[in-house]
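As you look at this complex, bear in mind that one protein chain is not there, while each of the others sits in place.
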Amino acid sequence: MGIYTATEIMALSAGRLVHNGDILFAGTGLSMLAATVAKRIHAPESVVFFETGGIDPRLEELPLTVADPRVMVGSAVNSGLADALSLLGHPKLKTIAFLGAAQIDCYGNLNSTLLGTYEHPEQRFPGSGGACDAASMAYGVIIFMQHQRRRFVEKLDYFTSPGWLEGGDARRRAGFLRGGPIAVVTNLGVMKFHEQTKRMYLETYYPFTDPEKIVAETGFPLDVSFATVAIPPSDEELAVLRQTVDPQRLILGPPAVDPA
Amino acid sequence: MGIYTATEIMALSAGRLVHNGDILFAGTGLSMLAATVAKRIHAPESVVFFETGGIDPRLEELPLTVADPRVMVGSAVNSGLADALSLLGHPKLKTIAFLGAAQIDCYGNLNSTLLGTYEHPEQRFPGSGGACDAASMAYGVIIFMQHQRRRFVEKLDYFTSPGWLEGGDARRRAGFLRGGPIAVVTNLGVMKFHEQTKRMYLETYYPFTDPEKIVAETGFPLDVSFATVAIPPSDEELAVLRQTVDPQRLILGPPAVDPA
Amino acid sequence: MKLMTAAEAVRTLIKDGDQIALGGFTVNRNPMLMAREMIRQGKRHLYLVVHSHGQALELLVGAGCVQRVEIAYGGVGRFAPTGFRFKKAFLEKKIEVEDYSNLQMTLRFMAGAMGMPFVVTRSGLGTDIVRLSGFSPESRGQGRVPRQKLTLLKDPFDPDGADVVALPPLNPDVALVHAQYVGEAGTCRFCGLTFADIEQAKAAKTVIVTCEEIVPEAYLRREPDRNSLPPFLVDAVVAAPFGAHPTACHQFYDYDPKHMNLFKQIARDDDRFKAYLDEWVYPFDSQEAYLERVGVRDLLEIRANPGWGYAPGLDRR
Partner (left out) sequence: MKLMTAAEAVRTLIKDGDQIALGGFTVNRNPMLMAREMIRQGKRHLYLVVHSHGQALELLVGAGCVQRVEIAYGGVGRFAPTGFRFKKAFLEKKIEVEDYSNLQMTLRFMAGAMGMPFVVTRSGLGTDIVRLSGFSPESRGQGRVPRQKLTLLKDPFDPDGADVVALPPLNPDVALVHAQYVGEAGTCRFCGLTFADIEQAKAAKTVIVTCEEIVPEAYLRREPDRNSLPPFLVDAVVAAPFGAHPTACHQFYDYDPKHMNLFKQIARDDDRFKAYLDEWVYPFDSQEAYLERVGVRDLLEIRANPGWGYAPGLDRR
């Protein structure tokens, strides 16, 4: 087992959640890595598509945004937003969307719009993009977060993308036909949601941290009673990620430094 | 002035109603002739499009239906029904639709669906196709009819395509943003609609008939007080129609026989 | 995506009573091989949802496979301005028919394809298309028949709250479309006008694509701008050269005026129509056998010239 960065274990942890055949709605950054590594390792029949309209492109080079010309080559279809975003909710597709956000609450609801209010804004993020659409219509959502108390909050400043709403069966009652967050993958571990209450709990923590640290970085009560330590990245996983998926480390960033 | 058939004067009379630059929603048959002859004679900047998605095709040979492969060649765009039918109502286009029907009432409302009722059907026609859409959304509609008492009726058996509804401002009140029938071109003459009441009146009758005959063939009271005799087809019009537009007489049918 | 024969596709993927969207338009790209195969296998009580059809509709209705039709236009252009078998079945009350406009049907396929709860239009306000329902009241809400044909809503953004027509989406059990090209992995390319084929395929639970040519997937992926459907929306692909005959297939062949005129001759008469089925449908368990019956001479006559995509100068009287 080699050394690895938090970014690397995040990408691999998310990739492990993909089932072969899932139709992957990828953004850029970590989600590109997770989708690509899963396709290369255990989900070869999975297909990546982008909200911009690139359906199953060849992806010889990593796209830096979903509108990168690299998502237009070797595709099954090049279309546009209307077509691509409509695929998200297609009942015959197990669409899995990767999303990030600035804030998350205990039901996996997301804020990627602003801090403060419209009247008194404190910070501005890009906004939903396709995130609200994916969170509303995909079969499942995997969320990437930096695990920080200011991001894991009791109440979102702005509610951009629907998770489990107020928990329980609130999501179905609101009118959504399916979906909801499957997992939250952070730089410290992987959170899932209780079957009945839909509240977040800690499923696994990475070898370099512990549940106490995670609780301290979470702004709402987090059940850690089921938590186990994560299986570290295998040499094969790391090799694929580093040598095939992002050899330029455009998204991976600086490599891990051996502390020894 | 040569001899000519009713079909020929119908095509030419309708063609004369086209203004240069109009965007023509054509069906097949007479409307193809009218649109093409207008383009060739006095409306060269007019463009023909088909509900099937063929936008401004070259039309080297006459299409026999709107789905004829002849509407897919040399086009500006080959698309589909959603795109083409949406053009009908585009506020920046003066779209003129040519429609036919089995029945018409005095406000230019059309039946192309059935005689009798669903419960007791007496006759079946193809149905709206795009006619209801064109009648609802086009800038103007030109209607072709065989002038027969059973077709010019007080009350439609089935109301397929909206003309002036109950007359007056009924069309605007119903929620339509524009449109309405401009003229009815039959094998006997050309009918228009009174500015205020929107009731049909006889504008011109062909040289081989007279207002009395037309009144007799009309199943509702028809104002003929404005009627004048139509200007007969010119030699140039007939030449274009016969030699350029439909040399095989696929739509024109048998030529006129000189009675002399 | 699975490569199948027409027989296998009909046997395994189409059930009696299914709601089926037919691709193409009147005389163009009708899924004729599939229609003939459904007749051969004696499918019953089919529920067709179409915009403007068409030769496949005529055969299926005529052969007694169809119970119910949602439709905007039932005809075959100049060869039959109103489809003879469609008209006869309607007048004899062998089928129930619900009438819409082409835009309304297209919007319903689009709403189904895009997962819209419903879709609104101004087309048809005040008409019997909006006022009257062709399906019997007792059929409402049964099986796949929607509880309401459509309904009027007040436009919430209009200061006067004008009425608009709200239409339910269509999500047929099966879409039958005929493409020019399908890649080995299942990517589909329609050439020429696409009618509402793409919307129909995206709206359907099961998509069966017949095609002129199965080509290397890489061939289609060199120009993804031109492709119509990704593999993961396609359930079965059936190799079907001349699969739309006697209707046309842009860039491959024209409609067959000889066959269409032949059909026009026999279609009014029940006995002659039955004889047509005996001659042109039942005997052929493969597309190749059917094409032998059509004959090389006729196939050569209708083949498309690549400069036009149809057969220029074809005798179409």
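Here the chain labels run A, B and C in written order, and each chain numbers its own residues starting at 1.
What we mean here is this: a contact is a pair of C-beta atoms (placed from the backbone, for glycine too) under 8 Å apart; a residue touches a chain by one contact, two chains touch by 3 or more.
Bear in mind the structure is a predicted one, so any value in this text is a computation, not a measurement.
Undergrad: Which residue, B:Ile55, B:Val185 or B:Ala230, contacts the hidden chain when the whole complex is considered?
TA: From the options B:Ile55, B:Val185 or B:Ala230, the contact with the absent chain belongs to B:Ile55.
Undergrad: Which listed residue, C:Met116, C:Leu132, C:Ile214 or C:Leu314, touches the chain dropped from view?
TA: Of the candidates C:Met116, C:Leu132, C:Ile214 or C:Leu314, C:Met116 is in touch with the missing chain.
Undergrad: When the complex is taken as a whole, what residues of chain A touch the one chain not shown?
TA: With respect to the unshown chain, the touching residues of chain A are 28-29, 51-54, 60-61, 64-73, 78-82, 85-86, 89, 113-114, 118, 121-133, 136-137, 156, 158-162, 165, 170, 174-177, 248, 250.
Undergrad: Applying the definition given at the start, please give the residues of chain C touching the unseen chain.
TA: 115-122, 146-148, 151, 153, 155-159, 162, 164, 166, 168, 191-192, 225-226
Undergrad: In the full complex, which residues of chain B touch the absent chain?
TA: Looking at chain B, the ones touching the missing chain are residues 23, 47, 49, 55-58, 72-78, 82, 86, 89-93, 137.
What we mean here is this: only the chains that are shown with their structure count from here on.
Undergrad: Distance from the CA centroid of chain A to that of chain C, rounded to the nearest Å?
TA: Centre-to-centre distance between chain A and chain C: 41 Å.
Undergrad: Can you give the whole-Å distance between the Cα centres of chain B and chain C?
TA: About 28 Å, centre to centre.
Undergrad: Which residues does chain C have that touch at least 2 chains other than itself?
TA: Not one residue of chain C touches more than one other chain, so the list is empty.
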